[in-house]
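Shown here: the complex without one of its protein chains, the others still in place.
Chain lettering (A and B) follows the sequence in which the chains are written, and residue indices restart at 1 in each chain.
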Amino acid sequence: MSWEIVIGLEIHVQLATKSKLFSGAKVGFGAEPNTQTTLVDLGMPGSLPVFNEEALRMAVTFGTAIDAEIGKHSVFARKNYFYPDSPKGYQTSQMDHPIVGMGHLDIQLEDGSTKRIGVTRAHLEEDAGKSLHDDFDGMTGIDLNRSSTPLLEIVSEPDMRSAKEAVAYMRKMHAIVTTIGISDGNMAEGSMRCDANVSIRPKGQQKLGTRAELKNINSFRFIERAINVEVERQIDILEDGGKIAQETRLYDADKNETRPMRSKEEANDYRYFPCPDLLPIKIDDAYIEAIRHTLPELPDQRSARFMSQLGLSQYDAEVLSSSRTLADYFEAVVAVCNDAKLSANWVTGELARYMNQHNLEIDAAPVSATQLGQLINRIKDDTINGKGAKTVLDELWNQAGEVDTIIATKGLKQVSDIGAIENMVDDVIAANSKQVQQYVDAEVEKRGKMLGFFMGQVMKASQGSANPGQVNGLLKKKLDALC
Amino acid sequence: MALENADIEKIAVLARLQLTDNDASDYANSISSILELMEQMQQVDTDGATPLSNPHDATQRLRKDEVTCGNQRDAFMAIAPASEEGLYLVPKVID
Partner (left out) sequence: MTHKTLVQISKDLAAGRYSSREITQDIIADIKARDSIYNSFISLSEDLALAQADAADASRIAGDAGILTGVPFAHKDLFCTKGHATTAASKMLENFVPPYESTVGQRLLSAGAVCVGKTNMDEFAMGSSNENSFFGAVKNPWDLTAVPGGSSGGSAAAVAAGLVPAATGTDTGGSIRQPASFCNLTGIKPTYGRVSRFGIIAYASSLDQAGPLCQTAEDAAIMLNAMAGFDEQDSTSIQQATPDFSADLNLPLQGLKVGLPKEFFGPGLNSEVADCIMMAVKKIEALGAQIIDISLPNLELSIPAYYVIAPSEASSNLSRFDGVRYGYRCDQPKDLMDLYCRSRAEGFGTEVKRRIMVGTYALSEGYYDAYYVKAQRIRRLIKDDFTRALSQVDVIMGPVAPTPAFNLGSNTKDPVAMYLEDIYTLSANMAGIPAMSTPAGFVNGRPVGLHIMGNYFAEAKLLNIAHQYQQVTDWHLQTPTSNQIKGA
């Protein structure tokens, strides 16, 4: 049987406020346990929440960015459940009246086409603390630093049909929240994480299959793997005549499998009701429109501009607009070197390789956009060739320094003296008579490929500093003259 | 509406209250009579009435996004029943 995969995502985005959603405690990752908590975050008796205006502004900014209806009257509700990382015995969230209603965003599929994914809603809620499973004499330790950190939970329609689409959606969402500056989007630190609702149904069937909810996936790679492995599991069950249980499952990245979460086994009744300690949030059109006017250029708009104005390919344009800092960096490089294509190649190529290797985001890269722009300028004015440029970048990344100084001290200036190059070409032709004979005997269309050998020899002789364009031209001229 | 012991036990689990069998039947009796008292509400037509959560129908005031509290861990940890290395301790949590 042929199956259709149906995926909906619930993405939790930590909002980049200074203080917590309902208290004046500092928001931040990596502090000593329980040092960023007030009596409100600890659920001390008599403590009361007061709502952070910046969280509201950020949520509304997000709503305008995905062209959503904004809830002019939104209500905080309590979701009641007991868990040690939930200090009040309830999570303050939103249920019937979320701050952001129906919206949408577009993802690009592999075939280059665009697909619109519905966003059902986005609501504000407080994050929970963390359970630390290191063994304290058989006990679990609870750190409430994260308690009451503002979250925006973004719920999609079940519009995605493959793990790849889910990843594309998540990447687009990441691009939007970082572009509008409401989150640092740092998935490793949990600033953005997602739950995936996954089900399958026979192709052509309207009715949705029973879904499993995969909890707390915290990297793009894991989304794809978790969904794929879950889909395989569901297909196996259904094809063996079994039934899918509606349940919450955890993705185990080490074993690459999903398994039911024991803590979620018990059927829960969250007893949502409007929080009596918080009042309804009322906002008006003027507030919403003022925020809409502050929206920066969004990823789709920026990508379109990169294509139309700078002539980038769709692929490069999308990669470069996938985060605001990356796009800003790229544009800063272009501003220095005035060559979008070369800038795109270097930012998405060599520089990206270094960042992946060191697991760094662009704003933490040790090579500034100005430096990269200067480096590209030196390629353009033929001061250095590509190989030399890679050496400079490596030096900049590892040692710092100025582009021109590195070129000078490392002797990377390329040889463009036509006489010197001609001598080297002649030497190589003279020293490799066997290969020259093969070249002469070869069919014309195969000669281009054979030229590579002579190129390599000349570049080696010049210790990489010869201008490759000139070498290529001279070699071709001289060898063809022998034929 | 009369509640059985089993209903009470279900509620008690949701509310995280351990009950003895005696407790359960006592509560089944008293809560049933309380629910009977509440039945009175169903006789009233409230269709036109908007639910009232706050007597003033007031709206939420906003707090400036400022950090106003520093580290008070020592004061709060001092009153915790079980703690170690700045963490609250609970019996092992299983995900």
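Here is the rule we go by: contacts are C-beta pairs under 8 Å (C-beta built on N, C-alpha and C of every residue); 3 or more make two chains touch, one makes a residue touch a chain.
Here the structure is a predicted model, which is why all the values come from computation and not from measurement.
Visitor: Which of A:Met44, A:Ile288 or A:Ala304 touches the chain that is not shown?
Guide: A:Met44
Visitor: Write down which of A:Ala122, A:Ile223, A:Leu278 or A:Ala327 is the residue touching the left-out chain.
Guide: Among A:Ala122, A:Ile223, A:Leu278 or A:Ala327, only A:Leu278 touches the chain that is not shown.
Visitor: Using the document's contact rule, name the residues of chain B that touch the chain not shown here.
Guide: Residues 3, 8, 11-19, 27, 30-31, 33-35, 37-42, 44, 46, 49-56, 58, 60-61, 63, 72, 75-76, 78-82, 88, 90-93 of chain B touch the chain that is not shown.
Visitor: Need a quick check: the contact residues on chain A for the chain that isn't drawn.
Guide: Residue positions of chain A that touch the missing chain: 39, 42-51, 78, 80, 82, 84, 87-90, 142, 269, 271-273, 276-279.
Note that in this section only the chains that are shown with their structure count from here on.
Visitor: Where the CA atoms of chain A average out and where those of chain B average out, how many Å apart are those spots?
Guide: 40
Visitor: What part of chain A is in contact with chain B in the complex they form?
Guide: Against chain B, the touching part of chain A is residues 17-19, 23-26, 32-39, 42, 44, 50-56, 76, 82, 84, 131-133, 136, 138-144, 250, 261-263, 269, 271, 274, 276, 278-282.
Visitor: Quick one: which bits of chain B touch chain A in the complex? Just the residue numbers, please.
Guide: It comes out as residues 14, 16, 53-54, 58-69, 71-73, 76-77, 82, 84-95.
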